[in-house]
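Just one protein chain is left out here, and the rest sit where they should.
The first chain written gets the first letter, and so on, giving A, B and C; residue counts start at 1 in each chain.
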Amino acid sequence: MKVSEGEEVLLYVDERRKYLLRVEKGKYLSTDKGKVKCDEIIGLEYGSRLKLSKGEAYVLRPTVADLYRGGLRPSQVIYPKDVSYMIFYSGIGPGSKVVEAGTGSGYLTAALAHFVGDEGKVYSYDVRDDMQRNAEKNLRRLKLSHRVELKRGDVREEITEREVDAVFLDMPDPWNALKSVRVALKPSGHLSVFVPTLRQVELTYLAMGRTGFTDLRADQLILMEIRVKENATRPKNVGVMHTGYVVLGRKVQADISAPGSIEV
Amino acid sequence: MKVSEGEEVLLYVDERRKYLLRVEKGKYLSTDKGKVKCDEIIGLEYGSRLKLSKGEAYVLRPTVADLYRGGLRPSQVIYPKDVSYMIFYSGIGPGSKVVEAGTGSGYLTAALAHFVGDEGKVYSYDVRDDMQRNAEKNLRRLKLSHRVELKRGDVREEITEREVDAVFLDMPDPWNALKSVRVALKPSGHLSVFVPTLRQVELTYLAMGRTGFTDLRADQLILMEIRVKENATRPKNVGVMHTGYVVLGRKVQADISAPGSIEV
Amino acid sequence: MKVSEGEEVLLYVDERRKYLLRVEKGKYLSTDKGKVKCDEIIGLEYGSRLKLSKGEAYVLRPTVADLYRGGLRPSQVIYPKDVSYMIFYSGIGPGSKVVEAGTGSGYLTAALAHFVGDEGKVYSYDVRDDMQRNAEKNLRRLKLSHRVELKRGDVREEITEREVDAVFLDMPDPWNALKSVRVALKPSGHLSVFVPTLRQVELTYLAMGRTGFTDLRADQLILMEIRVKENATRPKNVGVMHTGYVVLGRKVQADISAPGSIEV
Partner (left out) sequence: MKVSEGEEVLLYVDERRKYLLRVEKGKYLSTDKGKVKCDEIIGLEYGSRLKLSKGEAYVLRPTVADLYRGGLRPSQVIYPKDVSYMIFYSGIGPGSKVVEAGTGSGYLTAALAHFVGDEGKVYSYDVRDDMQRNAEKNLRRLKLSHRVELKRGDVREEITEREVDAVFLDMPDPWNALKSVRVALKPSGHLSVFVPTLRQVELTYLAMGRTGFTDLRADQLILMEIRVKENATRPKNVGVMHTGYVVLGRKVQADISAPGSIEV
């Protein structure tokens, strides 16, 4: 498969120098290993090696995971390890109908859109317009925007979708959105929450238990990156210790006789 | 959505009592919280609560993650946290063409089949016939077997597929399969490896570096499960500390001038 | 150095079979690897190997760390990793004067008594008489009881010692003992707290900040045990994930003008 004009490529120089680049005639990318001309990339096989003045680069086809490095990062604390874990446990796949809040930078949005495919749909809520404009731009770059409907609104007040397969929340007070979430979810549908503190875990988990969610879990994933060197392989010395916690559960028939329960 | 005869349901009693159950008329499941009759489940809404003699249970729609508890576990060391991470970084999604070895219990196979959808395909190699027969049974239970071709064979000798999007290896000596993997993979295609020891990480990673893979990573994921209790939330005291390491990379044009390089 | 009658030895059979044993004439220890007669041990050099009917054993001189396995464990959640870390940061050593609460099984007590030496002193408070009787027995076994004064009392009400080098708290509500702790501590003296939940960390740390402690830290230590095998070394699969958190600080002149501050 060859690179055509207008495509997004991942230019890989080394571990710290990876660039998401839209290939356009006449365009240049300057790196401290040398200049890359788009004209030279067009028509190349993916995986090709380019000679730079002070090094070399590879032309790769970007994946959703690469977006993390490419421009969706700034407002993010949710990492690939968390995104992949939440998606896997949610049971979503090709054809799924999914609600998400908030849109944020659109990183989780893009991952969801990737996995639901052209038959699926992602409804992404955010109260901030500027966030959504930025996310939209990112989704268009990835040719994923047709699978996403960006909606301005507060999920604590209302989610208008019904019979949804899974809901993903990355917001400060997810416990305040549980009523709307229940109305939107299919029976047995999944809720996946990402929060940075253990206090939020507790409030979310206990509120889910009271409002008709079961199979509850709360998990923290610690990523240890390994530095490989012949006969001297070891974990990297410094790294990201903490991003946040994942809380998971499934909607079931609420037990309205239980103390403190809320019927929805 | 209602439960029909012949479907697989997840019967959730509590965190330690979850049962994957094929619903058949006249069938019973005995738990220490009481007996569950399939006849009572048929026609129920998913998410419904059943009264048992000594407790209660919920009828849930199983997901690929649930298989982990349902019967695919015995021969496995690869956990949901690893599977989801490998799949996410591989860039596969609806429509992808994927090769895997070995089939093992079929847990990773099922997860791959779930995410590639009906337009995708998973080719799963194993040298052992008995493993594949067991995996086939599991895949049929999940209605995923039409997306998978189980192949008896040794990937160190040959992978017959071409232009594959990603290869997943869960085998003791992945470095011996890199030649076949390169021939099978598309340029810029992904290789995801799971190995239990750091020695295997080193051998795999260094061999990948010599044979034309780039954007290499080696990662260890540590899962800390949280026990939530009002004002007393904390990590669980005992848990799984280690499952294995994930090694990732992408096929590029090999640098045949490099010392020790192997051209494919 | 040779084993004499009346000494405590550590009999090491394998990783899971370690026995703290008081050597007395005519006494036997039965293990599933065979019987050990004390009469055979008396007069042996430490480090000697004994033949058992189905294996072998080594006669070792026990250390404070071994107590952990030998009988002080039952009521404990505080582990060697935590004890050693708390002691190191507290700055105590030979000659130090230390207060501890609660005594519990006496494991931390014994460790403190070990490090302060014959010129130092440990004052250990507990509200429960039975705990202290048990701890006393353990301390006598280790010939450490002359360095410890066990005191029945509640440190939330009063600590009668003054000019103490460090205080160690392993109790549910350490924030309620800060007034007594301040009165007992030397200026610049250390407080080391062990608590199992993050909520307790928060309450303790914030209360310390308001009552004239500085250089505050809160830390969680995760121990990964490594299983060593030629070319197959890796972390052990299952282990203790969580014991508790350590909170550390030093007494300074309180800032009585600060809002919410308490002068002591």
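To be clear about the criterion, a residue touches a chain if its C-beta (ideal position, glycine included) is under 8 Å from a C-beta of that chain, and two chains touch if they have at least 3 such contacts.
This one's a predicted model, so the numbers in the text were calculated from it and none came from an experiment.
Of A:63, A:105 or A:233, it is A:233 that touches the chain left out of the display. Interface note for the absent chain: among C:41, C:87, C:101 or C:150, the touching residue is C:87. Hidden from this view is one chain, which touches chain A at 77, 196-199, 222, 224-225, 231-244.
Although one chain is not displayed, its contacts with chain C can still be listed: residues 1, 12, 15, 18, 45-49, 58-61, 63-65, 80-81, 83-85, 87-91, 93-95, 111, 114-119, 186-190, 198, 201-202, 205-206, 214-226, 228, 230-231, 233, 235, 245, 250-253, 255.
By definition in this document, only the chains that are shown with their structure count from here on.
For the touching copies chain B and chain C, the fraction of interface residue numbers used by both exceeds half; the interface is of the same-residue type. If you average the CA atoms of chain B and of chain C, the two centres end up 43 Å from each other.
For chain B, residues that reach two or more other chains under the stated contact definition are 198, 222, 224-225, 231, 233-235.
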